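Only one protein chain is missing from this complex, and each of the others stays in its spot.
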Amino acid sequence: RSAAPRPPARASRRLLRRMMRPDDANIAGNVHGGTVLKMIEEAGAIISTRHCNSQAGERCVAVLARVERTDFLSPMCIGEVANVSAEITYTSKHSVEVQVTVLSENILTGAKKVTNKATLWYVPLSLKNVNKVVEVPAMQYARKEQEDEGRKRYEEQKLDRLETKQRNGDVIVPMVGPAEPHTVGYSQSSLIHLVGPSDCTLLGFVHGGVTMKLMDEVAGIVAARHCKTNIVTASVDAINFHEKIKKGSVITISGRMTFTSNKSMEIEVFVDADPFVDEPQERYRAVSAFFTYVSLSKEGKPLPVPQLLVESEEEKRRFEEGKGRYLQTKAKRQAQLQQAAQP
Amino acid sequence: RSAAPRPPARASRRLLRRMMRPDDANIAGNVHGGTVLKMIEEAGAIISTRHCNSQAGERCVAVLARVERTDFLSPMCIGEVANVSAEITYTSKHSVEVQVTVLSENILTGAKKVTNKATLWYVPLSLKNVNKVVEVPAMQYARKEQEDEGRKRYEEQKLDRLETKQRNGDVIVPMVGPAEPHTVGYSQSSLIHLVGPSDCTLLGFVHGGVTMKLMDEVAGIVAARHCKTNIVTASVDAINFHEKIKKGSVITISGRMTFTSNKSMEIEVFVDADPFVDEPQERYRAVSAFFTYVSLSKEGKPLPVPQLLVESEEEKRRFEEGKGRYLQTKAKRQAQLQQAAQP
Partner (left out) sequence: RSAAPRPPARASRRLLRRMMRPDDANIAGNVHGGTVLKMIEEAGAIISTRHCNSQAGERCVAVLARVERTDFLSPMCIGEVANVSAEITYTSKHSVEVQVTVLSENILTGAKKVTNKATLWYVPLSLKNVNKVVEVPAMQYARKEQEDEGRKRYEEQKLDRLETKQRNGDVIVPMVGPAEPHTVGYSQSSLIHLVGPSDCTLLGFVHGGVTMKLMDEVAGIVAARHCKTNIVTASVDAINFHEKIKKGSVITISGRMTFTSNKSMEIEVFVDADPFVDEPQERYRAVSAFFTYVSLSKEGKPLPVPQLLVESEEEKRRFEEGKGRYLQTKAKRQAQLQQAAQP
């Protein structure tokens, strides 16, 4: 048994690499955003679990608590190789922040493109007692500012997690009767999945990445029904994982369109879990998130999106909230561009 | 934790929805009948397990005991969304009858078609003791006739299950030497599968749907070898699941052609399980069924099927029995058409 030395956690490490297969993509050959999210989460889980077990003490598995807003910068295709690398950027007493970068590589031309940059938060749970959060070994920072900035991000996400927990009472009511095209009811969709062993971590809970893949699948169906064109994931808002989902549960993933701009659609997705062979049998909201999709022409150019027809007061309110998120993101991006243009 | 109310079991509920992927289909783009059967069974297992755990008492998992004869009404294609809904239609003391409907939806055109209607019987087994059948909570019927008709169906299937158990001693003997085209020996095929964790339920037994998918795969190989064209599943006769199959078993799925009409082929499929690391090591017949296939032209029109050449007395007997089933089904369908034409 020849031992190779374990590299320090701080360096960005390539943690996943695989070739994209037909089942990873849609008919147009574009890899599903959900496939990418699943790889990102797997890389994050590996590096953070490794870090949390780097010292003697209770053995644990790092479990996804939150993904920050993520943009899909460029599409990936069947036959390309995805390179997923990750580094740990902050540790609090009970959580780890990981930054993951996805590069797509055309192995024939050698061309490489950054397709995603994502920030994830993990919490280590004990292997012996899944309800116990173990302590995270403190990481070494190169500079004091890194720690301070990390602490700031930690506090911000903590606040945001509390807020989204409020929203979680909302439910997507199934449509009664036929709906007009471009209304919310026309495109709303849901998917039900029985959680099997290959969906789960060593602790017997669903991988966060598996959940995100299903969420993207529902959002994609909603978007395709609305536009009837080739649609791709443009971004995902921050996702908080409030509750674990156990093996053998049935999960219902529901999506409805909340907002359309000229060239994008926002879709709200809920994940409800039903641990149906366990007592108590209460169904509960496990995750919720907003996905943004764009519609592409055969040449890969963005197409105009039909406007969402909102009818009820609730739908109008959600549309305005979506518009708020859209304008906020737009303003942030312009601020970043201006900052980048300055010396 | 926000609890959503559990809907009553009686209403037909959408229980599965997913987009068809390249691996779900053959080279011509037609989704395998086995993929559809697997989804039907998963929906049935969810609704019946949920019903059987709807009251306080021993936790259980509903296990497939039987599928009634099922017709494939129209083919499904890659990129279409399968909508699988189910409702409980009858409960006896120890079994649940479920009706499952599959709708294919072209999300670009919005076109929807019913592709299957199936009836399945489930038996709830205790999570603590897999050899114990637990009691099924009685369902509420809207009308007295529903209960009476259900009881009639229950009695009929019970009788049929006993009968098929007889047939199970039969074995498909491997061919010695080359065989002439269109003989039984020429197209007979078998497949061996090692049962892995992702094939199994929470109880550690193979999902009925996984078994049916493999059965359809073998039947499809037999049919393709016989006609050398694009073939699709037209129907499946009632399938009885006599014996559970444990994780780690090796299953042999064998198929042979029994009968051909002008435009259809009947293929008999056996599933034999070998729990090979367990004592006693006896191999046993777990399931058997008849699949009917049709041959399609490139335009999707039914093609004539080469006649099966029967040689031995056994083959002739099976051909006649197949003809009997064929004529019986034909007569039933005509009776239904006449009934439907009456006011």
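Here the chain labels run A and B in written order, and each chain numbers its own residues starting at 1.
One rule holds for everything that comes next: a residue touches a chain if its C-beta (ideal position, glycine included) is under 8 Å from a C-beta of that chain, and two chains touch if they have at least 3 such contacts.
The structure presented is a predicted model; accordingly, all values stated were derived computationally and were not measured.
A.B. asks: Pick out which of A:21, A:117, A:246 or A:323 touches the chain that's been left out of the picture.
C.D. replies: For the chain that is not drawn, the touching residue is A:21.
A.B. asks: Out of B:77, B:108, B:133 or B:191, which is the one that touches the chain we can't see?
C.D. replies: Once the missing chain is taken into account, the touching residue is B:191.
A.B. asks: So which bits of chain A touch the chain we can't see?
C.D. replies: Touch set of chain A with respect to the missing chain: 1-4, 6, 14-19, 21-23, 42-43, 45-46, 49-50, 53-54, 56, 59-61, 78-79, 81, 107-110, 127, 197-198, 200, 202.
A.B. asks: Could you pull out which residues of chain B are in touch with the chain that's been left out?
C.D. replies: 22-23, 26-27, 168-169, 171, 174, 181, 189-194, 196-198, 217, 220-221, 224-225, 228-229, 243, 247-248, 250, 272, 274, 276-279, 281-285
Definition applied: only the chains that are shown with their structure count from here on.
A.B. asks: Can you compute the centre-to-centre distance for chain A and chain B, using the mean CA position of each chain? Integer Å is fine.
C.D. replies: The mean C-alpha positions of chain A and chain B differ by 36 Å.
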